[in-house]
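Let me begin by presenting the structure, written as structure tokens, before commenting on it.
One protein chain is absent from this view; the other protein chains keep their places.
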Amino acid sequence: MRGQIFTLSHEQMLKYTAENPFDRFPDGRPKVPDELLEKAKGLSIEEVWAVLPGKGYRMQYAGEGWRIMHPEKKLIGRAMTLQFMPMRPDLQKAADPNAAGGPRIAPHQRFIDVLQPGDVAVVDLYGKIEGGTVVGDNLATAIWNATKRGLVVDGAIRDMEGIFPIGMPVYYRAVHPTPIDYATTMVTGINVPVKIGDATVMPGDVVFGDSGGLYFIPPQFMKEILDKADITHIHDEWTKMKLDTGKYKSSDIYPSPHDPALKKEYEEYLKKRLGK
Amino acid sequence: MRGQIFTLSHEQMLKYTAENPFDRFPDGRPKVPDELLEKAKGLSIEEVWAVLPGKGYRMQYAGEGWRIMHPEKKLIGRAMTLQFMPMRPDLQKAADPNAAGGPRIAPHQRFIDVLQPGDVAVVDLYGKIEGGTVVGDNLATAIWNATKRGLVVDGAIRDMEGIFPIGMPVYYRAVHPTPIDYATTMVTGINVPVKIGDATVMPGDVVFGDSGGLYFIPPQFMKEILDKADITHIHDEWTKMKLDTGKYKSSDIYPSPHDPALKKEYEEYLKKRLGK
Amino acid sequence: MRGQIFTLSHEQMLKYTAENPFDRFPDGRPKVPDELLEKAKGLSIEEVWAVLPGKGYRMQYAGEGWRIMHPEKKLIGRAMTLQFMPMRPDLQKAADPNAAGGPRIAPHQRFIDVLQPGDVAVVDLYGKIEGGTVVGDNLATAIWNATKRGLVVDGAIRDMEGIFPIGMPVYYRAVHPTPIDYATTMVTGINVPVKIGDATVMPGDVVFGDSGGLYFIPPQFMKEILDKADITHIHDEWTKMKLDTGKYKSSDIYPSPHDPALKKEYEEYLKKRLGK
Amino acid sequence: MRGQIFTLSHEQMLKYTAENPFDRFPDGRPKVPDELLEKAKGLSIEEVWAVLPGKGYRMQYAGEGWRIMHPEKKLIGRAMTLQFMPMRPDLQKAADPNAAGGPRIAPHQRFIDVLQPGDVAVVDLYGKIEGGTVVGDNLATAIWNATKRGLVVDGAIRDMEGIFPIGMPVYYRAVHPTPIDYATTMVTGINVPVKIGDATVMPGDVVFGDSGGLYFIPPQFMKEILDKADITHIHDEWTKMKLDTGKYKSSDIYPSPHDPALKKEYEEYLKKRLGK
Amino acid sequence: MRGQIFTLSHEQMLKYTAENPFDRFPDGRPKVPDELLEKAKGLSIEEVWAVLPGKGYRMQYAGEGWRIMHPEKKLIGRAMTLQFMPMRPDLQKAADPNAAGGPRIAPHQRFIDVLQPGDVAVVDLYGKIEGGTVVGDNLATAIWNATKRGLVVDGAIRDMEGIFPIGMPVYYRAVHPTPIDYATTMVTGINVPVKIGDATVMPGDVVFGDSGGLYFIPPQFMKEILDKADITHIHDEWTKMKLDTGKYKSSDIYPSPHDPALKKEYEEYLKKRLGK
Partner (left out) sequence: MRGQIFTLSHEQMLKYTAENPFDRFPDGRPKVPDELLEKAKGLSIEEVWAVLPGKGYRMQYAGEGWRIMHPEKKLIGRAMTLQFMPMRPDLQKAADPNAAGGPRIAPHQRFIDVLQPGDVAVVDLYGKIEGGTVVGDNLATAIWNATKRGLVVDGAIRDMEGIFPIGMPVYYRAVHPTPIDYATTMVTGINVPVKIGDATVMPGDVVFGDSGGLYFIPPQFMKEILDKADITHIHDEWTKMKLDTGKYKSSDIYPSPHDPALKKEYEEYLKKRLGK
């Protein structure tokens, strides 16, 4: 697959994801450990956001205008990226010469063939709807079986009624009955940086989607986000517990209590819950 | 009702739906048999789409921007069409002279009065929202009782909370509290060709709506679509079954297996399932 | 041309434009006299609007979203209408059987062939842009030579650089390089009621376009509008003359003077200017 | 809190809500009685709309483009209003001088602190999304505990996953991860007239939201709306009951029966149900 | 005029524009001196922008979506503000009781009556188009004669063909033929803070419009902006002069020269041009 369509070489992958503190896949893609992905299920988007902008990462939120299939499930996994651009036969011929002979496999299907367990397929179809339908129910089944995670497509899907029962979280722009149209679009990259909504996504980013939206977390921030989230969880737990008593005004408690006794109570609660 | 507002005459109806292979209603409208409507419940939109564009019918999909009430039920039935245009008193007076005397019945209600079991009311209100609300809960109840199918309106409805419990599939653009406003719109045709979203709909077309969108199938293609769909069903069943084993890459199986043994397995499966 | 594509018969034309007080073309289309079209050059859109809504004609304004070529020239003439709808081969074959043999002329070109001096070509392409380009520079030249008036298209044109130098007023939605695409659209009517923006247009309506927008005036109101406009002209002339002295507050003068002396002055001015 | 940020004085509140027939809160805000709020649960939006436009109140519907959290619950309560405008430090400093010292409480939190049981927080954030997120899950909990009613924000919320489980009805424009951004927006008024969608809302208005949209009912119309609604309820009940028999065309029954026997039947039903 | 409709009292005006360093009108509105308005003609929007965000004023740009009449003239003057809100008869009756008797003058016309030379009429019609047309040609003439500056309306105008020849700069959203519709909108404030596009405008702000957009400059920044602009002018003059020689790469010269000789040349040029 590699070598034809633009792909970051192993060397480039290391260079462009140099801050990754974890292991890597054989092709160099960062491999955030499974246990961190597991822990991330407890995160909320606000906890992700509490860290990233302060580090200069203000554009990791995919923005508005997404439809979500199965918003009741969080989508968490490692990004594998696929990039489309408007069709130009000269560029396509140069990038993908084996298109011309042998048992031809459509480029997006070659991408699906190499997905790993724990991956999320992240597809930049630059918002294309008609003819921008990266999967129907058959290939959606293939993605689900390969990854057990899900799909993000800045474009469309087809066969809503066939995809829904799979139970896979999908973030997409629209549904359209046309199949993908290789007369107007083409694959130009696999595991390259892609633009999804308002964000730049790198291969190996942690995709984090819930009912409030879609985020892409660079691996180097996973630990800090998870650590801070523990405290935020306890803080919010305590805050809501106090507010639920009906005895306090919001400003007595939030963002933090002014009253020294309450302050102390909170600090003890925090300590206890942190298990110290 | 007829004779006043533009309606295809019996002769015109035969001429403009000349390819209909089925019976007709007394007014000439094609009557796709009930058993085909019944069989159509098993169709997916992709199976419809697999046939129509290849026949030169590329514009039978109503496009995007619809809200669906009860997407969990498929909407399938024969189109009865109602056309509105922006109000012009001179044209309305000429088209509907009995508007002036006797126990006046609103034109859209006369349309509802003649709906038949198995019909879908298809209303072209050219996207009008304020004052473009063709039914509230009372007339929606009337449509439901008359057709047991549903309503498509390229315009609005009112009284969401009253219509929802009826359990009828409705495809619509918006909800608005205003009643229909005959100072700004008027009925100009019943059972004439209408434009619904991106499609031209003829009386007698099979309306096919599911959670993925809305289609209008000319009667002459119903049999071919249903025949091809059987094979597609079995193909997708087998494809997903294979992919669910986790033993294959997507391209081993889809769109069709390369491996001769798999190929043979599929062909036998197909034959068996087709009952041959 | 007639007989194939929907067209109002002579009898229907008389029925649906029954309030026309003027002569008619041989096909029954109202023919507002040339001298009234000439006088209409002095009208402003507000003078048109001062009459129509009060008669129940609230929807004769084409609404927003138009581009205007040569807004420095008013567009005034008699509507010839052309209606397109999304393509359906069965309907097209029935409506236009001679499409199949002989020296085929594209339907929109047959429409252009019958335009008369004083006509405005009014084309309902339902906002279609790609493949909805009713003319390029050659056919625009043909419209100009036939009518010396202009073109309204609720759709697109192509060849901006070739059309502009003709000097013809054109109201259109967009420019696109594609030629008109008869695989996705078809002509369904000539001289039938059409929807242009927010308005219903009848053949024979007076098209009135200036830099502020586009109106369609039913023939029966032309005289009343022109008569009232004389008084409005004089009123506005006097009002601005007074305001230009810098001696008055707006409410001293507008909408009408309170001061008896000013009132009298205005009335005498009006009488004199009306030539009484 | 008052005195700094624009607020209607007690005298102004009485003047601008002079038609309120009910008690008032200490600050002058109208207090529609609890039993009327309770009765309003049986209302539909169409019953509200049946009264207001006829009184000259045509703009009490908030219009389209809202997202609804928990549309299965009606939102009914008394409006407390909060107004934001784009940030101007000079105006903010003048309006809210204590921002500069002491234990600072964010202006929107001071608003939340004074919410009463039965109130609905109505926040004009002029459609601002990024940085226009008036609450996350902690402050949403505070609103819920204070009012047991809900929130309307012509702007955004954050922390969808944390707010949803509270079970509070929220009408909002979008979800965004940013916290509210006091560098680009500021609070300019509490309990002043605000613009929410297409409507002007006064403090003390009855907020009425269901799955069909959002209304603001001036207190002076509550009784008339509720009285008329009883009759409409019975009318619709009878109409649907009749239509459900399948024996009638819609126009036999709706809007009212023509047949004298049916007419009489309806009138007796009405009388009986009204308990007369 | 005052006293009925919301207006900042003299005391409030002083409080909310406390940072104004210049004289004031009798009602307290800041009066930026004529000579500064005159000097402002030499400003570009970028020079305005060079100062305001750094002071915390990031929202003084009216944003996108404006049409400009006479973009070849700069619009510079002191803001007089007029605020509309969606109609509510109870609020209007309370705010404007004399609407009921005597020689009634429409509220927006009372506003036009008090405009001063050097003022710009700034009208918040919250984007309303139909029925949101604050002036036609007569009242536009009145504004022009009173101010010799111009009009900003976040709403519509009517009578394009009559207003254009006046030669007055107008910033507006659309043209519509309807007159202003007091059944759906009402005046709620004169010389109060208003929202125009993305900005909050105070009475007395300097309105600054050119072909690139629309700004509102608080009086307290006028001197600093004008002072800095002198240097920017000379800098840009020198930069372009150098680039026009064709001898330099952009980075040799811009934003400032690296080469010591060039640096010195620039500094001497600056000194000379500043007249030192």
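We call the chains A, B, C, D and E, going by the order they appear; numbering starts again at 1 in every chain.
By our rule, a contact is a pair of C-beta atoms (placed from the backbone, for glycine too) under 8 Å apart; a residue touches a chain by one contact, two chains touch by 3 or more.
Quick caveat, the model's predicted, so the values are computed rather than measured.
Chemist: Specify the shown partners of the omitted chain in the complete complex.
Modeler: A, C, E
Chemist: Of A:Y57, A:F111, A:W144 or A:Y266, which sits in contact with the chain we cannot see?
Modeler: That would be A:Y57, which touches the missing chain.
Chemist: In the whole complex, not just what's shown, which of C:A50, C:I105 or C:I234 touches the removed chain?
Modeler: C:I105
Chemist: Among C:F164, C:Y182 or C:Y269, which one touches the chain that has been omitted from the display?
Modeler: C:F164
Chemist: For chain E, which positions touch the chain that isn't shown here?
Modeler: 44-46, 48-49, 61, 64, 210-213, 215, 236, 239-240, 243-244, 246, 249-251, 253-255, 258
Chemist: On chain C, what residues meet the omitted chain?
Modeler: Residues of chain C in touch with the missing chain: 103, 105, 109-110, 112-113, 129, 136-139, 141-142, 145-146, 158-162, 164, 174-178.
Chemist: Counting contacts across the full complex, list the positions on chain A that touch the omitted chain.
Modeler: 15-19, 55-60, 85-91, 93-95, 126, 183-184, 188, 193, 195, 198-200, 202, 218, 220
The definition used in the following text is that only the chains that are shown with their structure count from here on.
Chemist: Chains shared as neighbours by chain C and chain D?
Modeler: Touching chain C as well as chain D, we find B, E.
Chemist: Counting hops between chains that touch, how far apart are chain A and chain C?
Modeler: Minimum step count, chain A to chain C: 2.
Chemist: Return the distance between the CA-based centres of chain B and chain E, expressed in whole Å.
Modeler: Taking the mean C-alpha position of each chain, the two centres sit 53 Å apart.
Chemist: With chain centres defined as C-alpha means, what is the inter-centre distance between chain D and chain E in Å?
Modeler: Averaging C-alpha atoms per chain gives centres 35 Å apart.
Chemist: Would you please write down the residue numbers of chain A that are in contact with two or more other chains?
Modeler: Residues of chain A touching two or more partner chains: there are none.
Chemist: Can you name every chain pair that touches?
Modeler: Listed by label, chains in contact pair as A-B, A-D, B-C, B-D, C-E, D-E.
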